[in-house]
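What follows is a structure written as structure tokens; I'll ask about it next.
We show some of the complex, not the whole, and keep each chain where it was.
Read from first to last, the chains carry the letters A and B; within each, the first residue is number 1.
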Amino acid sequence: SPDQQNRLTMGLFVWFDNSFVLDDKEFAEALGRDEIDGESRIATARLEFNGSYTEDYWYYFRVDFQDNGSGSGDSAVEWAALGFNNLPVVQNLLVGLQMPTYGLDVWANYPRHRLMLEPSLVNAFFHGPLLGITAFDVDMEHKLSWALGIARDTTEEAGTGLQAVDKGEDDYIVHGRFSFLPSYSELGRHMIHLGVSGALIKPQDETLVWGIWPEVYTDDVELYPLAIIDNAKKAMLGVLEFRYVEGPFWMQSDYFYNKTQRDTADDLTFSAFYVEAGYFLTGHQTLFNPLALNGQVLPVPVTNRKLGKWGAWEIQARYSQLDLRSKEFQGGATALGDGAEVTNYTLGLNWFLNQHIKIGINYVHSVREDLDDAKFDVIQTRLAWTL
Amino acid sequence: SPDQQNRLTMGLFVWFDNSFVLDDKEFAEALGRDEIDGESRIATARLEFNGSYTEDYWYYFRVDFQDNGSGSGDSAVEWAALGFNNLPVVQNLLVGLQMPTYGLDVWANYPRHRLMLEPSLVNAFFHGPLLGITAFDVDMEHKLSWALGIARDTTEEAGTGLQAVDKGEDDYIVHGRFSFLPSYSELGRHMIHLGVSGALIKPQDETLVWGIWPEVYTDDVELYPLAIIDNAKKAMLGVLEFRYVEGPFWMQSDYFYNKTQRDTADDLTFSAFYVEAGYFLTGHQTLFNPLALNGQVLPVPVTNRKLGKWGAWEIQARYSQLDLRSKEFQGGATALGDGAEVTNYTLGLNWFLNQHIKIGINYVHSVREDLDDAKFDVIQTRLAWTL
């Protein structure tokens, strides 16, 4: 740009995934299929533009040419937001297509560098990206941050691929977070984050759908079914957030509580939870933003020391749980559409060859409690590189 | 590029729109619906490449990742044209996917910076983008310009979104313009443009469709229905063009006359018209190309003075009319498919925060004369930014 105050970064990100099914006998039987196969895919092939006009404005744009979220492999605009800084009352605004601000999971797993290969099962309660406006600020002196947003979810389908469900017209969403950072230093190399966040979701067509994006992927996406609520009045989501970082070690956790009110029936309550942790064997570190937002400052994978001949090595683990069966419907899964109860155990290993290339491998053991504890084992790999 | 003669500009353009329906009672009733809602959308998210090889060749390429013209939100290549300058006889050629050359509306409203938020109702008679070749030249001494093109419209659908109509095989289009510029100086800061332009459109499958792209947008696109002519032989479009610019004030107008010939029935005649004007309260100006083409020189929003602390402010107004009911079918709208008669009144305010960000707000009052003067009021906003 001729304007010297402007800063622009363009990035291309490609993820090449392969999954290998180790044990599909119980799951395949429970789902009425012969077998469940592994899959190869370009999971993402996205272009990002990221920049600022003076100190007062910044933007983030992202288009994925291989959008597996939609199941079609078509291109999709995933972020298109303009940020305003240094405003009189609200301090910072983010306007346009963006992610809402509840839970650490989606923010930690949606940016350039995902902490783990796939989002956890709490993703079942996540709606996004959304069209809206979010105000936020951080007060490092008092170690507080807040965010408050209002948005429309204008997509007319929920779920992914084979499971896509027509959810009708726009949903309206109010979302927000309040966090306390008793400790934060060195760009997040040492930090404790305690947060409460949540959302109020009002469907215009009385349909709400919970449960997308399985933590493992196969040749199909039916592993964890959806809960489709046709007479929904509104849903309230409450989240407790925790993150702890100390040098090469990090851990984080979200607990999601979901109360979905219905027009002519009792309320439904669901929940989801995960705790995950990672440790760099080579002493490297991941940086975190104090805001738990990553539109501006992205969690760069490894930064505090040079990558030597053997790169950086990180081991990871996660315990992840989703309960899509309500007490109101104990034993009556059909009334919930296809709601499920799932627990996943994940072990992971990441090798950062250099600043641009990462090879990740995850072993995932999945248990469907609602299907007589049927078990399923997958190894999934990712070769990720950036321009 | 290693070749120093080359010049390349890449641009990213994002428009974030929100519309709010003020009064939908009469329209909703007339259309047999409960209500008509406002909408949020990324109206466009497009990447442009624009450059030249030496003085003799230039190109313009544009892909929209969020193509609302197609109603699908998919990506679409909208321009892909190569220009040749300094040729022996025709002087300039433009070859490839491009806009045809009739009317000021589409050219003023299709480039990087639209004069107003949406094209006017004359857009109902516009076909494009097209695959073809256009010759053009401007003689500034004699204040004349001309353009003549031949093209194929290879799209197989007309209309947008819910109203998309299969119009069958290719249409062939000959289009051209002749303009006289009694006054033109300072890159269009002072100008008078008087033009006649037109097109001859020959459908291969006997189907012609008129009427797309409503001037206001809602959660639906059925506000102004289409005229679908199934036994069309050819259509002749004639346009009278006028533009006047004097410093911060500009105004322009197109009058479209459409004569659609049918095989076994009388000719149909339609018309459309608009007059629109803008005035910069802050003394800024919009630049205009003498050719009324904007492949090369684009109307930059505000250029003659620095944008101060408060940016540039512009007020706008438009009166826009579309008559899709033919004298041959007075009172027989069904024979025309769903042709309509519409008048729109628009008031607009634009705030250019800086060279990259514009906030626009339009109030549109729409009247359907064919539906007992049913009325509809909308406020629509746009946050537009470029890389």
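The rule is short, and it goes like this: a residue touches a chain if its C-beta (ideal position, glycine included) is under 8 Å from a C-beta of that chain, and two chains touch if they have at least 3 such contacts.
Predicted model only: the values in this text are computed from it and were never measured.
Enquirer: Total copy count of the complex, if 2 are in place?
Expert: Copies in the complete complex: 3.
Assume only the chains that are shown with their structure count from here on.
Enquirer: In whole angstrom, how far does the Cα centroid of subunit A sit from the Cα centroid of subunit B?
Expert: Whole-Å distance between the two chain centres: 40.
Enquirer: Can you check the complex and tell me which residues of subunit A touch subunit B?
Expert: Against subunit B, the touching part of subunit A is residues 1, 3, 8, 49, 51, 53-54, 57, 59, 61, 63, 74-77, 80, 82, 95-97, 131-132, 152, 154, 169-170, 204.
Enquirer: Going by the contact rule at the top, pick out the subunit B residues touching subunit A in the complex.
Expert: For this pair, the touching residues of subunit B are 12, 14, 16, 18, 37, 39-42, 45, 65-66, 74-75, 219, 353-357, 383, 385, 387.
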